[in-house]
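All protein chains of the complex are present and in place, except for one that has been dropped.
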């Protein structure tokens, strides 16, 4: 048995100085591709589910190059439009130790921003689909992508598809005159699963948990409030990250459904390779878990293990198999050499 | 004795796949900076003249990084503004043998496009200046940069500065609704020196030479017509490139002034390292030659030798000393190892 | 209108020292994938035809990695089996100037060598197919791959598919006790199109042209003899390469069909980037040409231009679009920078 | 005073993706050479003992390249045969944090597998030798290398040479139909020194220690049982590794001889550079220690310090001098910059 | 309000094997430039103070290359002389985990060693200057640089400039026949601020603190003794580093002035990127702090935060802005990704 998941969002070219160089120092940039929803799509395909990605890319070679990465991962690209407009970019200066990393988005006037919900054949997009996943990044880009997100949720719900939303608050976006708190609550009120990190809920929905931020009690209280405020939500997942440096994070997640709340094991990551896309790996793992694993506990453990493994992988995408994830979910990950 | 040259234009980050890879193939990009007028400014500084560059760069680290390259070359950056807007980019897929190279410009809505002539203190910009150099690329970008170019010419002429204009026709620009032929002739009618390549004059001014395109007769006839049509022109330089492949070009130039026309030696380039910026190297060498060399013949030879040498240098900028250029101007360049 | 082409063969990991280093010198190897028939499949997909590849790859990550390159190029990989056995490898020491390049094959006991014709569902493989392409490399590997080749030809012909065979004689293979001349003539007697280079026909079929080897007369005579000996052949293409060094080749091809012989333009390649896979690019271009172009002349020019362009591209695969090929077929390829 | 140590085994080319990339992601592979016994030979030569390596390499450039690495380290290569057959390879995907590393062996039908004990002039191989070291990897490869190992032990013992055996259990080898427990006990019964890691003794000899696996008591009990079961053993060394992630291990060793057991200091490794070959570094250090150091305690500390240092060195080989090892053995290694 | 700081010293080319390779292993070297005082100059310019560097560089391209790095960072290079003599070099083998790093200086007979105080126009050098910084490395090189240092201090004091001296004891220098303790006390007796690390004061001045070396009490006692012995000192800063491995250090500093002693927060660095130049970053930060921050506590925190950040940056130079430093000084540095 397999499952088909549809995601919608922007796929960007990511440009990163090698060897943790600062941007000012570098004479080359490592190139890969990423974007919250595309990362989920790629990860799900690597987990061997059927994954379909809806986006727009420019006609140029930069668009073709991006498209090839989706295909290589076996994502269904039938609904990737080619439009005028720029290729979305982001520059990534990786942090190290006490130094913060920094993202410079360069995604104004992209082909994706010209994608209209009216030009998408939603019947075919959702044909055979079990799940639709979006994130709070798409509505943060522009008025047009906000409308696209809203219409896509409506289209999915009209067809009875389970919809998940990762809030993914990005302070450096949301600069086109709309505040997330004006639009996101209405979206949350429509979807079935919600994923949020520590700093997402207040700016996006105006709800916070009680107790010390990041504590189990806080997460339990926050998820309970969310479920109460949005009874449509079948699941609420809260991710809890504590950074002591760019290289060392503690990470765990919890999942609340109607039967209560379960917590994943906590991962103490000491030598992080690439932190970007780890939240997306959790989303992918959680979706996989909710669809394929027997219990909520197993689902959240699967998501957390996918997140943990992504920290060890260069680039935006969780290139991991389901058996690798399951192995870490079971034993926490020893990192031993297999030979 | 030295001289001070002012240039104005956009400085972009250039992103090039290594090892002549196609864009689709690459997982990294070599990074340098370039732009027609910035290349001239950098080259003139390397030739040990006083070089001042007027531009705008974004506030981000990408802007700072670009600024550092100007400083490293000892260009005076006092008149580099920092503004909102994007960093101009261009992706460069190098050609090889019979395969054409390709530039993908990504320079919409840049900080430079927001630079207004009204915000520039032209008195200080031109303080002590002997020469002002611009190119036909700046007016090709947008209506605002067209206005900037027009006003900069007026400001220079009002202060009695010698102005040179490199037509630099770029078919992929000029897409904001203005045709070069509508605006460039009026500019040409104001400047003192004009530089044009084989395919520039027809689309920009509507004038062509007689005889076989690229022949000496053609160049002579074209430059004569230009001088006749624009009696303000003290000098007209025509560059003649014949490509048999991406790696092999023949190149020469001629210079017409009131006393007649002189031709440079012809260079047969067989193993080109980087073709971009070679026309700018010619401009820089020609300006140097007209300012510092005793004869028109020596001036055009200096420009041609700078152009020749640039073909051997990675990146946009002619990193060559005046003595290196003079040596090639004299013997044509043997490429012998000095030890 | 499009067309569907099926190819069958082995896809190998290619390992090449960077910067033309000799194997003894290198501390890293550039990695790509190639194999004569896979190169044709990838090139056809890049030319926007429907391309299907039949092969076997090992279960390991090395097999998955190879599979991803096919997918990235949009080759249909439904008929790629995963089997026990090694990943085929080849080490490539590139030549330079007078120094010959050298291939070290490491393809014994691969997963592909375990692929049996009996396990392939030929009905589905050839469903909707217009063309089947194979090469003389597959039967050169082992007795089992010889049988696979023979049965695949039979399966194709049984379904009325046009079959092309590129002789591709490799002296370092054919070491399992069979001589090509014992088995290839029978294959040639079944196929519809034959492609052969200068040194292929004598060892494989025992037929040579009259006149100076490599001359037009020789090619005309050879192709005529081949058509006479094998009346089943609708087309015979002969490729003619003259190497003055590893970097400089002259290359042309001719195509004979029932209406006579046509020659492509001759390409004088002076700064070759990568010579491997150029013959496969010709096959892909010729197949495209025979399927999509109006005349035999246009078909052979298309193939020759694809071959010419491949010499400028790193790796085994002709990453070129049909419009790029057509442009070179028309003007011979100036290599001019497009901007 | 120096000493001469002979080792016998396979030297492989190791291919590792750079920057901890997964195999699926990489477009190049870093190349070095390794193999358990070759690592010991190279390390001993770097420690300035006389080191002689017996192996077979293919005739190809791949064999020559491997041979050059032995020579560069000043290993005596007089007894390296050149035979038909493949070059042994292994692909190494390095782990990171919680993600396990993975070795893909590609060593079937190598030149080494064709090396026969009968073709080796054992008198000359062991001329002047003080020590002979082998590992449990060689008998794990094939029936022929099992025989080679058995005969080499006999040849050494017949000449009164001290023989050490590192069990080195590899679950992914031993796939030619022989179980280690069927053959290794008889080998252990002949040698003078035995080295074993935590998971080696049960599958190879069927003996385990009492108490918690990895504890001092367990190691003491295990080594005591081994000495009792195999009274021929002059020394038994047990290595104890605890991995909390791919980057962080705790490591120590103990050594039992007739006068009792001694433990090395424990190393807490927090930022491991390369884990492969660390066990071989211990063997080399222990052999050095047993030959050159005054006490068993000093010997095991020397081996443990060599092991510790190898974790900081890229590649299979412990490139360390005896004074570097001794310094770490004394103070545990501060990693301070010397300037 | 800004400030102008003058520094004097040698700028060297630094050559470092990539990827923590040992020198014996590498086939390339990463190139950057550094030197204690140049590092301070570059860091101060990056902090947006006015920074002027006095040195000599050779006439060769190696000298020009070094000069360009100063210019890129916007250091005033008017007082960089070009002389005969070598370019100073140093080879850097980075340590890892328990393995110590190692510097090989190659700075004999450099252009800098030929720089004479008599050829320097000290009036212009110190025109408008607020501060002069030197280190104990310059007098360690040769008799001539000792004299240069002594005269530069005199010249600064004669003009009423505040002088700081970083002792920077280097055991591998001081090999021209002078012992630091013979010359440094007289220098310390002239300057206004002194910076010293744990192992500097005994060999250079013969003074040690009481209590356990590296403890707060020890630092307090040492700084008190120094202030007592050298009443000219307005400030004494002591830096305290504890290395548990090449990658993990604990670091703090204290600052004593007439009003007492203040300690910075302690940084626990766990994944150090580049340890070289961190002391210079502290000096730059401390100078910045003493000039621009309101309190001694803020000054030492600013210096400590600059030091902390430098550990995360490749190369010798602290490429950090004042706002980045201030942010770490406030919260200790979370390393969180900003996006």
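We call the chains A, B, C, D and E, going by the order they appear; numbering starts again at 1 in every chain.
One rule holds in what follows: a residue touches a chain if its C-beta (ideal position, glycine included) is under 8 Å from a C-beta of that chain, and two chains touch if they have at least 3 such contacts.
Just so it is clear, the structure is predicted and the values come from calculations on it, not from any experiment.
Interface note: of C:84, C:97, C:127 or C:210, the residue touching the hidden chain in the full complex is C:97.
Touching residues on chain C toward the chain that is not drawn are 19-22, 24-25, 95-103, 105, 170-172, 243-248, 270-271, 275-276. Taking the complete complex into account, residues 18, 267, 269-273, 308-309, 311-315, 319-320, 324, 328, 332-339 of chain B touch the chain not shown.
Not every partner is drawn; the one left out touches chain E at residues 15, 18, 22-24, 26-32, 60-62, 64-65, 68, 86-87, 89, 91, 93, 102, 104, 106, 108-109.
The rule we apply is simple: only the chains that are shown with their structure count from here on.
Comparing chain pairs A-E and B-E, the larger number of C-beta contacts belongs to A-E. Averaging Cα atoms per chain gives one point for each, and the point farthest from that of chain E is the centre of C. Interface repeat of D-E: among A-D, C-D or A-C, the matching pair is A-D, sharing over half of the residue-numbered contact pairs. Annotation for chain A: residues touching 2 or more other chains are 18, 22, 24, 68, 102, 270-271.
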